[in-house]
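What you see is the complex with one protein chain gone and the rest in place.
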Amino acid sequence: MILKANLKYNICWLILMVAGFYLMNALILVGVIDSFLENMVVTIGINIILAVGLNLVIGFAGQFSLGHAGFMAVGAYATAIMISKTPTAGAFYLSIIVGVIVAIIAALIVGFPTLRLRGDYLAIATMGAAEIIRIIINNLKITNGPSGMFNIPQFATWPVVYIMVCVTTIIIVNFIHSRGGRAALAVREDEIAAESMGINVFKWKLAAFVLGAATAAVAGSMQASYLQTIAPSNFNIMESIAILIIVVLGGVGSITGTFVAATILGVVDAALQNFGALRMVIYALVLILIMIFKPSGIMGSKELSFKRLFNRKNKKVGAKS
Amino acid sequence: MTTLFQQLINGLSLGSIYALLALGYTMVYGIIKLINFAHGDIYMLGAFWGYYTINFWHFNFIFALLSAMLVCAVAGVVIEYFAYRPLRHAPRITALITAIGVSYFLENGMSYLYGADTRDFPQVIKQVNFNLWGVRVSNIQILILVTACLLMILLQLIIKKTKMGRAMRAVSVDPDAAELVGININRTISFTFALGSSMAGAAGVLIGLYYNSIDPLMGMTPGIKAFVAAVVGGIGSVPGASLGGFLIGLLETAVQSVGLSAYKDAAVYLVLIIILLVLPSGIFGKNVKEKV
Partner (left out) sequence: MTTLLNVEDLVKNFGGLTAVSDVDMHLNDDELVALIGPNGAGKTTLFNLLTGVIVPSSGSITFRSNDGLIPLNGMKTYKIANLGMGRTFQNIRLFKELTVLDNVLIAMTANYKEGFLQSVFRSPKFYKTEARIRQDAIELLKIFGLQDDVDQLAKNLPYGIQRRLEIVRSLAMKPKILFLDEPAAGMNPEETADLTRLIRQVQRDFHITVLLIEHDMSLVMNLASRIYVLDHGSLLAEGTPTEIQQNDAVIKAYLGEEA
């Protein structure tokens, strides 16, 4: 019974994902989406992967991390280095896994000491840790130092990025709605109460942080292989802040909001492409105004849910009969 | 030994700039718990004000410094009024994003209006180097140190001895209780922004004089470093911010002098993390435990 009910919702999500894929495919075939728009869509996709992961850490586990770009850099360089040496699809997929593993190790090293800190202190410590990662990459030979890496083979085409967006989102959303996710929510709500309910607060903080870092590494791999060029300066504090902006704009604690915000910002960014220096001025004003008039973000903490949609419909039917 | 003293002088000069900036962060954070990301850009405004007034209105140093402080104070108050005040009761992360928006606005607005290129800061005071027992000290370094120390003492006096300073301390401890005893919260917060921003304005003019070059993005990195300094000193604590500023300045010069300049920022962040692990609220910060 439970299995069957859930199957219905899962099929809805699957249809949505497949439909999105074919819509994109059709639009490219007809020529509505040219290479400029494709680039926009892929950038939005990569930002979604990043922001969904950061939303898990900030919005659901309640840990204010400002170091997301550091873990993204780990994935990006893992992929760039590996597929520059062996430009095969196999090496590309292996490099994603390697990036994820290295990012997990980095997140454990960073998270283990810093996750004892609270609020803004945690934010500034994780920001510092991410900068340390970037500075190390900046000074290594294998990463080609500050000038970065060029001509990275392109394996991350738009369908690959699309599938990765789906996979990472499914993993994170499913994690949130499981034992671990609930424990993380309890940590966000009240650490002392959570601890008194037998929840190992530190362990679940670290778990959320590590999972967020792992997906950031996937986004990094996508970026390196799609844009084919990366430099350490792509992964500085401003990049971490750009991801944070998506999370807050969409609504802290709303994955749906993250999708909406990443899309809006991506489209606005592309639309303002020809405005030159004025572009960032407008962007800044839009940001300030949205925050003043919608302080809890576009979606607040609301989510799109087929379950709720069905239940609402059922209630209406029930009321009639 | 002489190199040690040489680095000490260089570190203190740089540190006093960080300290002046850190004061603004710490005061604003202390009173409304906001990381004012736009603070580094106020410092940029101060530097540009100094650049224009000295070049076109032929201001002397003192006049340029004081007018930059005044202009930045006004800028700080205006920003608080329009961007932060509407969000005083919003989630803190929202106010933080707004501050980032203001920072982008100032940086890119300046680039748009005046161009993004780097320009030479006018040498309003001719640099003279003194040689004290083998240590090279410039009159500008001394000027920076003395000005910074004077301003910090002045600030400390304002906070400890004046009525407004008392109001600032009261609001930072408990805004609701402060309002109950008749303190005008809005005016106190405006005053805090004015004070902090004027310190940033002074730092902007001083750094222009010291490094000779300014550009619209010059506030980003020192802004973040100064915030780190404020956190290291214990955010909310005025002596802590000064101490943190000098510490970060000294650390940077020390790392640079041993030939690891590529890692100087990494060293700053590493020290930050280590200090926070030992003292989770910085050197002078109060560690408040939650009551169960």
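Note that the chains take the letters A and B in the order they are written out, and that residue 1 is the start of every chain.
Note that a residue touches a chain if its C-beta (ideal position, glycine included) is under 8 Å from a C-beta of that chain, and two chains touch if they have at least 3 such contacts.
None of the values given here were measured: they were computed from a predicted structure.
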Checklist line | Visible chains that the absent chain touches, using the contact criterion stated earlier | finding: A, B
Check: Among A:E38, A:E195, A:D269 or A:E303, which one is in touch with the chain left out?
Finding: A:E195
Notebook entry, point to check: Which of A:R118, A:R182, A:R279 or A:K302 touches the chain that is not shown?
Noted result: A:R182
Next item on the list: List the residues of chain B that touch the chain left out of this view.
Entry: 292
Next item on the list: Could I get the residues of chain A that touch the absent chain, sorted low to high?
Entry: 2-3, 6, 10, 170-171, 174-175, 178-183, 185-186, 189-190, 192-201, 301
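Note that in this section only the chains that are shown with their structure count from here on.
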Note to self: Based only on mean CA positions, could you tell me how far chain A sits from chain B in angstrom?
What the structure shows: 33
Checklist line | Contact set on chain B toward chain A in their complex | finding: 29, 35, 83, 86-87, 90-91, 93-98, 100-105, 107-109, 111-112, 116, 220, 224, 227-228, 231, 235, 262-263, 265-266, 268-270, 272-273, 276-277, 280-281, 290, 292
Next item on the list: Spell out the part of chain A that touches chain B in their complex, as residue ranges.
Entry: 58, 64, 113-114, 116-118, 120-121, 123-125, 127-129, 131-132, 135-136, 138-139, 192, 237-238, 241, 244-245, 248-249, 252, 277-281, 283-285, 287-288, 291-292, 295-297
